[in-house]
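The complex appears here without one of its protein chains, the remainder shown in place.
Every chain is named by a letter (A, B and C) in the order it is written, and numbering of its residues begins at 1.
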């Protein structure tokens, strides 16, 4: 249930007389009150226009915010409907010098952001776990030197203070429903790249994003990285339908990760292109100078040369499918906004469903 | 195990002294002897150069035939690496007049082939089963009138005589491992559109194609239509990785069916584009003048107008990714052929593995 | 929609004035009229008491027939709620002499039926396909000699005439939605062992059974043989929940096939027991004198000795859950507790395995 507040005092008073739980959130320039469970709604309506949404997610839904969200990373990168953002880099940061050299090549080839793992979640405790804090330092130096914002995965809330000089914090598939971590990221405030759990539904994925948004951090990019599907020849099946579907349900930008889906370097480019064709706003690609010598995930990392081919094709494809559409989209969104506004005016305080998006 | 025969007589004599099973196949302009199980191979080598392939499929593999296969349908359609073939039409043929009208629109919008179900496999025996023979007659009349080749699904070998005026015979996901039907199609000789079983691996899919090829019919198009994947928001998850992977393993053309994957019309276009981006040579799309009135699968059928948008984007995307490549491909294939020829010459009768494709 | 007919004439007259499709079925001692689609129902009600069921299956539902169905196979076997039926035998019939010898052992050990594949569906056309008609003849001779009814898989309707001396006809997972075959079996009249498709839902499975029942053959046993589940360590994950669920939805007996689920002989016994614990009325087990020499599925076949252990435990377990009265069980438990106490006293608390059942 969402409240768009007119009078906060009246709302709090109403809540104090009911059994409802509630949360006040400042997000996307609005002050919003959320209250649950739904049964208590009728008692809370005094002085506030409101909508009811019976889904695990509210703030990340198109009903709440029809227009696409832009997520700013650093000063120059803006992830969203107007461009294709490409983040690339090694699975793990292994050496600062190599990272700088690779980052410099990737920037020249067209990468917008640099990715690199410092704290690595590994199936076995006897695998290379990443350089840890040293890896994060190498990333932040690469950022300063190259002028590329950096993204790196975090494993627990306790480590967040180490991520102050990291521009975007990634939540991996194994932590996709680690709710205390998601809440901590909601308060940390940096943009979040939120992978889908390998066995999660789209509802669960959006529910996870809601943990970040409901703490006031609206800068979340959803990342599809493949699901375990019986019979698929890839390590994880890139669920292109989920990319498309989640964009209809949510205003958040969507990223495709072809590297973890593919599991072998040969398949990375076609999966990246499929992701863009399905509507992804961003790509996250693992690149290594010498994949055969990588300390982790060597099979799926591509070379800088292969990356160059990938990024060129992906951008051409994105332009083909989206350029023409940017203007149209702006028109559509303006119409949608009018429509939602009108619906709200007409329905007043009634708890009816919001208008369906066309 | 494959034998490229030099002396058929010597081969047969060797087989008669062993316990091996064997098959003589005329395919792709070659006369091939296949013998199994593998243990008996050494006894059969007299007078024949041969290769051993330890996979469920042989004739459909790139080791056997490195260059892409073209499948001719009717007189004007050639499915393969040089173009994107688009087949469109209603889930079920419901009325001859409507079919003609729809087919005429689709042709004008850029469809290469007309699809339509006459015998429909339905989960329940109390669903609309299609018009049967009457549906096939309507299709063949549409073909004559519009000059578009037609494709329709067959459910059992006994009905094949009814498909004489159908240009391409489709095997549905529920019959993807109906081996007697596949063998009958091998002998029937018409081009086959072979869907992947909804729970099948790529190896099983190619094994199924091998049932057709091993009876001498090399005109098989593999069709990915989505797999049951837990957590996916689409009815079936379009396994784009399988499209890419099967093209590396096999020389057969690959079709993507976005309609059955999507399960809802909204998602058909992006899935179609993802399929093309992943490398599909063909699209199979369900279109209906009035999807809301369709007797089957109304939710996933798109309107002719939506089809027009889809086909335009898909062709632009295909051109972008492939046009430049056609020339390169021809060069690559010619190099591959030389390499395989050289390998065969060098390795003589030895049972070594064939050269890996680059 | 189901009609329990009072006046057939009135029903037919009503149908002739509507657009409904209909079927008259004699099944389970009733004469039933089925009509669809549901929209036409109201026009058909004259003179007939009726029910509406909005599911893909009607005759196989508990709504239609609340009490459990018994399926008689041959003269002595009755599959249903009063006993556990065990069918065992080789994956493929390889030799008549061996089959007789094995069948004789299995009968002595407690098997109720003999299973054996004659026409085998194999992923690759270059695998052992079974002895075909010769295999069926061996089975029917074994039946005559041993007095055990036999069950064997059929691949297409055209081969059904060869199954006249086979007591029960099996439909494999690859033909689980081969609707023409299912309809032919409905008319053939022999009991059917209907495997669940490896990617099928319970609704689809019951829909498949409905194709047999709606042709007047009510003798169907549903067989769960495992589904493709991502992450499962077995070849197919035995879906015990489906066994339980399908028994609640349908009156048909349910069989568990632990051999195809397990994929390795070690796991066959515990999966068989889990199937019985979940409510299976029947077990289908692959047994071979020398699994390591089997021409197909050697890994999952167990030896006669292992079968003997399995069948004893399975029967004891079935009896415990289905037959034991309060007093007997209580006495047993008290004795068992004494024994356990004694065992612990004797063996200390070391981590050894408890005594095996013989």
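One rule holds in what follows: a residue touches a chain if its C-beta (ideal position, glycine included) is under 8 Å from a C-beta of that chain, and two chains touch if they have at least 3 such contacts.
This structure is a prediction, so every number in the text was calculated from the model and none was measured.
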| item | value |
| --- | --- |
| Among A:11, A:64, A:163 or A:211, the residue in touch with the chain that has been omitted | A:211 |
| Residue touching the undisplayed chain, where the options are A:9, A:125 or A:161 | A:125 |
| Option from A:156, A:292 or A:305 whose C-beta touches the chain left out | A:156 |
| Residue of C:83, C:105, C:170 or C:265 touching the missing chain in the full complex | C:83 |
| Residues belonging to chain B that touch the chain removed from view | 199, 227-231 |
| Interface with the undisplayed chain - residues on chain A | 1, 21, 34, 36-37, 55-58, 121-128, 155-159, 174-181, 183, 197-199, 203-204, 207, 210-211, 214, 227-230 |
| Footprint left on chain C by the chain that the document does not show | 67-70, 78, 80-83, 199-202, 204, 227-234, 237-246, 248, 251, 261-262, 266-267, 270-271, 273-279, 313, 315-317, 319-326, 328-329, 332-333, 335-337, 339-340, 343-344, 349-355, 357-358 |
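Methods note: only the chains that are shown with their structure count from here on.
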| item | value |
| --- | --- |
| Centre-of-Cα separation between chain C and chain B, whole angstrom | 34 |
| Euclidean distance of C-alpha centroids - chain A vs chain C, Å | 47 |
| Interface hub residues of chain C, defined as touching at least two other chains | 199, 227-230 |
